[in-house]
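Heads up, one of the protein chains got dropped from this complex, but the rest are sitting where they should.
Going by the order they are written in, the chains are A, B and C; count residues from 1 in each one.
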Amino acid sequence: MLRIAKLPIAVFALFIIVFPWIARQIPVIEHYTNIMVFVGIYCLITIGLSLLMGYAGQISIGHAAFFGIGAYVSGILTAKYGMNAWACMVIGMAIAAVVAALVGAPSLKLKGHYLAMATIAFGIIVFIIFNEEIEWTGGPDGMSGIPGLSLFGFEFNSVKRYYYLVWGFVLAVFIFTVNVIQSGTGRALRAIHASEPAASAMGVDVFRFKILVFVYSAVLASLAGSFYAHYLNFINPSTFDLFFSVKLLIMIALGGMHSIWGAIVGTGLITFLSNEWLRYFEEFEIIVYGAILLFVTVLLPDGLAGVPGVVKGWFRKQVSDER
Amino acid sequence: MTLKRISVIITICFFAIGLLVGQANALEGSYKVGAVFSVTGRASFLGDPEKKTVEMLAEKINATGGIKGKKLELVIYDDEGDATKCNLAVEKLITRDKVCAVIGPSLSGPSLAVISVAEKYETPLVSCAASYKIVYDEKTGKPYKWVFKTPQSDSMAVEAIYTHLKNRGINKIAIMSVTSGFGASGRSELIRLAPEFNMNIVADEKYGPKDTDMTAQLTKIKGVAPAAIVNWSIGPTQVTVTRNWRDLGMAGITLYQSHGFGSRKNIELASGAAEGVFCPLGACNIAELLPANHLQKSVTMDYMKNYMAKHNEPLSSFGGHSWDALMLVVDALKSVGCDKAAIRNYIENQKGFVGQHGLFSFSPDDHNGLTKDAFKMVIVKGDDWALVD
Amino acid sequence: MEKITLASQLLQYFITGLTVGSVYAMVAVGFNIIYNVTEIINFAQGEFVMLGGLIMVFLHVAMGLSLILAFPATIVLVTLIGILIDRLAIRPIRCPSVLTLIIATIAVSIIIKGTASFIWGKNPFDLPAFSGRNPINILGAVIQPQYFWVIGFLVVTAVALSIFFDRTIMGKAMSACADNPNAASLVGINVKQMVLLSFALSAAIGAVAGITITPISLMEYDRGAMLAVKGFGAAILGGLGSFPGAILGGLIMGSIESFGAGLISSGYKDAFALIVLLVILFFKPSGLMGSVEISRIKRF
Partner (left out) sequence: MSADIEENVLELQGVIVTFGGLMALSDLNFKVRRGTIKAIIGPNGAGKTTLFNVITGSFPPTEGTVKFKGRPIQHLKAHKIAALGISRTFQTVELFGNMTVIENVMLGCHTKIRTSFMASGFAVPQSRRKEKQIEESALKILKFIGLADKFKDSADSLPLGEQKLLEIGRALASEPELICLDEPAAGLNETETHVASSLIKAINAKGTTVLLVEHDMKVVMNISNEILVLNYGEKIAEGPPEDVRNSHRVIDAYLGGVA
């Protein structure tokens, strides 16, 4: 059975809770908490995408657009109209859901590379709109002056506070998604991935489920976008370009398509690699980044989530060798 | 199986190495200055010369005794033109590397994204990006307390061009811009200042930063027959525009380029097509043309010679911005040492500082310190610039 | 200065569209060659174009090789890189899923881009036009001679490919692989060799596109990605796997961009091309000339 055990989730939650404390003890990694905020924000997107791509088997290279929709809705409504940030977050998610349903309905009938191209096209179109509608979005220069988040007078104005806010949401979304995966819905999604004709012959409304999960992942991306905007107090279109969508794809593939854990590990690894660990290669950073990516795809086709399986494999092999 | 095993071990090692490498190795008795440039990525044409310039400067300063006997230690990060990365880098410079001040970032977007960081940690930041928004808080109508910038605002370049147009009696113009921050910012200033100079913009065309051909946009402009075209872009597109403009036989419509055109490399790449193109440039691009008694003559000549000797490539205007930013900070360090508040106050009260792009005079209401005199109009003649008066 | 007539303007847009579209078409053809044999979309396809341009600049401008020599030499070098990619990145992947292969090609494109920026730096480079830069005036539209070279090479490529696939044993073997790799290997065709050949061929075509476009638009290390996206769009628009479709798709994309920029809004010109692409996909999910049957056989 595909049961995600409670223990790993508890360990994971504990790790998240103590991480800022550990980081503070070691000066070299003190700023890691800040990076972890972004890891959390990206995790919100990749968890949803993992459900869409890993479980339902529908590729999307356009989720940067939903990330951007959340960010811009929050940014515009709070900075220009002074609306309540949490309300804007919900409005952003609603808009993302509507857009996802409108775009998903015709797109998700496409398959494979055609679906990939359709989502790429959608992502680029939204990116162009962010660039061109200068009156609303500030154009390529971006928009600043987006206020931070606060709740009942409690301001999320330090890295640590925002960290706990974001990761609290990540944990909630994670558990929600795991529950979905373990329910009939998750089974239906995996069935669609394995064989669409068989799934529909078993009574699964393939089209409805595809749209449902597409909308869900879009809503999560929008939520992440709102968090991003309120954290950085600034957004510009280049954050939401095609390359970010590709990066999301890489995060999931690197972590392992078929596991939500994979999405989290992959997101963490890529975020730390590209923002921190590869800095020491300077000019060669991009080459090393590409090499690691190639290395992992060549040697670990199942991604990092496949590592425990590989490790188990050694032990089994060793045991059988000893016999 | 063994290959897989190795790969797993290496992956785990990456996490481990990540934790261990890059110990903060603060040199005793040195001044740390942080820098964030777009060394790679979409704005590498900015970050690359900027980084080369400050490295060259630091080398020279340290070779000639440092700052009051202390070494200048530069910590340079690459933001790849990305706001997120830039935010992380600046936060890291301040909290982990504990720098006295930060120079950069190269682009306006990332600069706007780190204002809040500089303000939060009360650390002086001297941006190398042009947008006036960097030093203008819309809420208060005053500059942000801790943020400065060295490049001329786009409005100054626009004013220089419009003044020149006006003097030539031209008021029917077309504008073209690249859809990046640089182009969009220039475009909005061109539109904003047009009424003030009685300019009538009859066409407003755009193109992407990776576009291969702008014939369509220029053909459209040809159709409305303006007296001049003002093009606002950086990178290869401005060369393509120049060539297409020449090919389409539009030499009768004068082409004005932005200050982004400020590298002789562009004249060379245009292979003859740039003849007669006007553009406003800062002093450092035209060092040889300056009269001997010009205040900036020696600093600009110096910089140009050293840079070209070391890197064997023509100077661009962008390296000059990081020159100005670093030397402003160094000047402050010389006087007040590594005291963030004192550095800020020192720069804010700096008057008549001789930089690459002009004479900087800051004030509590002006954190840029330049006026439109910082730009000189030049025209392309042969394979070089010539001053226009 | 006289005003340009609307007719001349339209002609100008059309010719510009054809030229830009020819480059997209060549990239799209490159996508198709590899896709047909392997089901992979090779996202490093745009990098071949970039490499073609920059290596040509190196051989022709820096080394002083004549055009006649530098042209084939560049193609050979880029082809070798294409072969290397197959040997070092694609073949070692065991039991590959399509997505794994796509990620691998993205990784390759990142490595190539990084290496190119290391070798050539970040500045753009120019290449002298093949037959000078004196524009030709046709009915009020002005055309660079280089445009004819670009369009001409697309025609040459198309003709050469159709001869290759229809008339030569090697080409027929490759088409067989495309139709059914299992059956092909049963009748003694070395599928691995065919995969290698497909990478070599599409690298060569990418190089041709790069060499011919550089005199018009310059070339720098990070131009590849955008060309890859546009070329992929063209391939999808025409129908994956179809060569006439790829050429048609490329020319349509180029023309829409050009006319869109000239007649409607230059800021949204890329969006127009993509919207047309989406609308066509929604009504014809396998592209203009793609075959439904083939897209069913393919895994992805």
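Points worth noting:
The rule is simple: contacts are C-beta pairs under 8 Å (C-beta built on N, C-alpha and C of every residue); 3 or more make two chains touch, one makes a residue touch a chain.
Since the structure is predicted, the reported quantities are computational estimates derived from the model, not experimental observations.
Hidden chain, full complex: it touches shown chains A.
Only one residue in the set A:58, A:144, A:185 or A:275 touches the chain that does not appear here, and it is A:185.
Although one chain is not drawn, the whole complex shows that of A:110, A:212 or A:278 it is A:212 that touches it.
Although one chain is not drawn, its touching partners on chain A can still be listed: residues 1-2, 176-177, 179-180, 182-188, 190-191, 193-195, 197-206, 212, 216, 258.
Note that in this section only the chains that are shown with their structure count from here on.
The pair with more inter-chain C-beta contacts, choosing from B-C and A-B, is A-B. Distance between chain A and chain B, defined via averaged C-alpha coordinates, is recorded as 34 Å. Chain centres here are Cα averages; for chain B and chain C they lie 35 Å apart. Residues of chain C in contact with at least two other chains: 117, 267, 270. Residue positions of chain A touching 2 or more other chains, listed in rising order: 128, 131-132, 283, 285-286. The touching residues of chain A, when paired with chain C in their complex, are 53, 59, 106-107, 109-114, 116-118, 120-122, 124-125, 128-129, 131-132, 242-243, 246, 249-250, 253-254, 257, 283-287, 289-291, 293-294, 297-298, 301.
On the side of chain C, the complex with chain A involves touching residues 35, 41, 89, 92-100, 103-104, 106-111, 113-115, 117-118, 225, 229, 232-233, 236, 240, 267-268, 270-271, 274-275, 277-278, 281-282, 285-287, 295, 298-300. Taken together, the chain B residues at the contact with chain A in this complex read 1, 3-8, 10-11, 14-15, 17-24, 39-40, 42, 77-78, 81-85, 87-88, 91-92, 95-96, 108-109, 112-113, 115-116, 131, 133, 138-139, 179-181, 183-185, 188.
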